[in-house]
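The following block contains the structure, expressed as structure tokens.
All protein chains but one are shown in place.
Now for chain A:
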Amino acid sequence: MRIPILKLHNYLLISIQIDLDDKTAIQFQEDLLNKIHKSGSTGVVIDLTSVDIIDSFIAKVLGDVVMMSDLMGAKVVLTGIQPAVAMTLIDLGIHLHNVPTALDLEQGLIKLRQELEE
């Protein structure tokens, strides 16, 4: 299973709509970094509206991909984290410090534009 990565101007948009298993998550990490490299995109939005579970492994993969992209020069914003997922992550003890987030795709794009224009 591969997660589709869409390109829009300077941005890459990803909407995760499946229950992520470890392999798919790692594959996505690699695919995203390659796509950033190939497309020269400077901003990425990963929308998690349809994700109803994030365990410690998936959280680590997402947190890592944000840092990896940052190393390459692309800013990533995670959007649409559901209330139940946010509560579960904090219970688990996962805080995802330094990971930019926004309420939804629209806010995510606004946040990216602000960050990239600075």
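The working rule: contacts are C-beta pairs under 8 Å (C-beta built on N, C-alpha and C of every residue); 3 or more make two chains touch, one makes a residue touch a chain; residues count from 1.
Throughout what follows, contacts and distances are computed from a predicted model.
Colleague: Of the options "Cell shape-determining protein MreC", "Anti-sigma regulatory factor", "4-azaleucine resistance probable transporter AzlC" or "FkbH-like protein", which is the UniProt protein name for the chain that has been left out of view?
Modeller: Per the UniProt record, the undisplayed chain of the complex is "Anti-sigma regulatory factor".
Colleague: Which of A:19, A:70 or A:115 sits in contact with the chain that's absent?
Modeller: Only one listed residue reaches the unshown chain, and that is A:19.
Colleague: Residues on chain A that touch the omitted chain in the whole complex?
Modeller: 19-23, 52-57, 59-60, 63, 82-85, 87-88, 91-94
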